[in-house]
Each structure stands twice: as C-alpha cells, then as structure tokens.
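And now, subunit A:
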Amino acid sequence: MIEFKNVELRYNDFVAMSDLNLTVNEGEFFTFLGPSGCGKTTTLRALVGFLKPYAGNIVVAGNDITDLPVEKREIGMVFQSYALFPTMNVYENIAFGLKVKKLSKKEIHEKVMAVASKIDLSEEQLYKNVASLSGGQQQRVALARAIVLEPKILCLDEPLSNLDAKLRVGLREELKRLQRTLNITTLYVTHDQEEALTLSDRIAVFNNGRIEQVGTPYEIYNKSASEFVCDFIGDINRITPRLIEKINEQTTGRRFKTDREAFVRIERIFGEVKQNYASIKGKVLDKEYNGLYTKYTYEVEGQKLKNIEKNDGLISHELNDMVDLFINPDDIMQF
Partner candidate 1 sequence: MNDSKVFKYLRKIGVFGIVIRVFLAWFAIAFLIYPNVNLLVSLFYKNGEFSTEVFGKVLNSARAMRSLYNSFILAFTLIVTVNIVGILLVLFTEYFDLKGSKILRAGYMTTLIYGGIVLATGYKFVYGSNGLLTRGLVTIFPDLNQNWFVGYPAVVFIMTFALTSNHIIFLTNAVRGLDNQLIEAAQNMGESSWNIFRKIVMPILKPSIFAITILTFLTGLGALSAPLVVGGVDFQTINPMIVTFANIPYSREIAAFLAIILGIATMILLAIMSRIEKGGTYISIAKTKTRFVKQKIHSKPLNLLMHVAAYGTWLIYVVPIVLVVLFSFSDSRAILSGNLSLDSLTIANYQTLFVSRRAFRPYMVSVTYSIAASVLVALLAVFVSKIIHKNTGKFSKALEYSMLIPWLLPSTLIALGLLMAYDRPRALLGNNALLGTTYMLLMGYIIIKIPFSIRIIKSAFFSLEDSLEESAQCMGASAFYTLRRVIMPIILPTVLAVIVLNFNSLLSDYDLTVFLFHPLYEPLGIVIKAASEETASLNAVAMSFVYSVILMIISATALFLTQSDWANKRRKA
Partner candidate 2 sequence: MKKLLVIALAFGLFLGGCAGGNGGTEDRSLIIYTNSASDGRGDWLTDLAEEAGFEIKVVHMGGGELTNRLIAEKNTQIADLVWGLNAVEYERLKKQDLLQKYEPTWAKEVDMVLGDPEGYYYPIVVQPLMMAYNLEVFANEEPPKDWTELGSKFAGRYQIHPLTGGTSRSVLASILVRYKDPNGELGISQEGWDVVKEYVQNAYFIQTNEDYWSRVIDGTRPMTMIWGSGLILNQNNLGQKFGIMQPEVGVPFVVEQLAIFKNSKKNALAIEFINWMGSAEIQAKFAQEFGTTPAHPDALAEAPQDIKDLMASVSPQDIDWKFVAENIDSWVEKVELEFRN
C-alpha cells in the first residue's frame, strides 16, 4: 500500500532520515515509534507531502506520489495540536474538506452527521465553537475532520500526547475500534511505547535518522533487533560481562559473548525455582510496592538487577534478604 523506496529526507543540510525503505500494508495499523528528533514525524510529513524527499520515491497503491502536491494526495492527518480552525464551529471544521470537494449541501450534511455519530459527537456539540470544547472533544473533532473525507491513508501525529492519562487510554481503545471498522491504513507517530504496543499491527522503531527494527509488537518486544530497541521498549536489565560469565558457566548449549553487555527484561527474572534456568544469588537492595506488583532491586555480582513479582502472596522478600534468582538463557538478548 505505502512504500518508501531509498528515501532520504533533509532539512537544508541536516539529514533527518537516510536510506529509508519501508512497506506498509493495506488496512494495517502501523506505528512509527521513537524518541523525539529520531525522524518519525519527518517521515510522516514526507508521506503527507509537507516535505519533499531529497532522494528516493514514495509510492502509494502503486502510484509514485513523490511529486504530488499535498492537497492531491488524499491522506487524512490528525495533528498533535489538532489544528482546528478557531474561526469555525465544529460542524464547519468537519465540513471543511467536503466543501473543498464541492459536495452539495445535502451530501455534506449527511456525511458530517454520519461521522459525528461514529465518534460520539452530539448534535449540540456540532454547533459549538471549537475553543469551547475540552481536549478530548477537540481530538475527536480533529479525527472526524480527517476521516469524513474517507482518505486511503490516515496519519496521526502524537494525537494523544496532549490528553490526561485516563482519557488517553479510553481514546486509544476507541481509535483502535474505529480503525478496525473503517479498515483504513493508519500511520501512527508516537514516542509512547505502551501506545505503540497496544495499538499497532506493526511497529517501526526509529532512531537517529534510521529505522532500527520493523515488526509486530511481539517481535519488537521479545526479539528486539538492537540494543536501542531493546532499551527503548519496556524495562530492561543490563548484564555486565562478569555476570554473563557466571551465567555461561551454568548453561549448556548457548554461550554469550563476554566482551559486551547482554540484556534481559525485568519480568523475565524469576524469584522461584525454574528448571534448566541459570541461577544466581542476589541481595535485596530496594523494594517498590505498587499494588499490582512489587519491583525489587538486587545486587548481583557487583551489579544491580531488577525484577517484578506479582503481589499474589507467594513471594515476598525483605531488604538484605539473600535470594535465588533464575534466568532463562533464551530470554537473554545480546547484540
């Protein structure tokens, strides 16, 4: 559906994205994930047409759109700031693109009403000034305004970042549901790994002007392709060569290199006995009770390790307890 072919993006002399090759499939919910300044928004803007690639091509549905002006691309976009037109009311904001297309008044009305019901905007709200809406409602209007045009592609640039945590979770679910029902190819830019994991069919992790890894949320999380991805997503323990040696001693089969660090996710270190796992001893340095779980920090072989235990009443350590910890060598990632 969308193909970036050897795309290079520049701001003047600054290379924002180099040699980008990426394919997004039809109907996919695809997320660009990465820290700020990594090039994800730049890439999105290149797709929408705000930025001309310095080199390479962008192909949508088999057509090269590299030189197509923004207004001809029929890509819907929701901005981080929503960019609602302050001089128009909600209805006029949603109807804007339809008016551009010169649809009849009747058609416009029907479409606006249809989309309003889809995203839970009441008729009363439609005639309100956009400035008088709450953040969540503004966000809905911005979304409605984009999808009412039935674009082939929907781009969302950090659409939830201005909302409070609870609203964010709620809207996240709604967004996913909407995307499924509309079956619209969606590109989603975020720096929030949780958002990326919950929403996406596939994720591209951006770092420093290139893509580190493309994969399903499961692959990204469990089979991180690089140290960056591994570190950026989820909570991770860094394992020093000294501890690696210790683990190597206990495991048959797999041997880890001892000239660099290795990584293991904190939920993959267990406090109960596991067969065939490497076993190490740790001293409890700190515990953080969190209701659902407790996060422990141990000292192991001169370094710190963290794990979490469900608060199911089975395991509970006190400070300075010596504890046996178990790690599955298969959970250890080394790059």
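Selection criteria: all candidates are chains of the complex that A comes from, given by their letters.
A few notes on this one:
In this section, a residue touches a chain if its C-beta (ideal position, glycine included) is under 8 Å from a C-beta of that chain, and two chains touch if they have at least 3 such contacts; residues count from 1.
Just so it is clear, the structure is predicted and the values come from calculations on it, not from any experiment.
Within this complex, subunit A touches only one of the listed candidates (1 or 2), namely 1. Across the complex, candidate 1 is touched by residues 48-50, 52, 67, 69-72, 74-77, 79-83, 85-88, 96-97, 100-101, 131, 133-135, 138, 142, 145-146, 149, 162 of subunit A.
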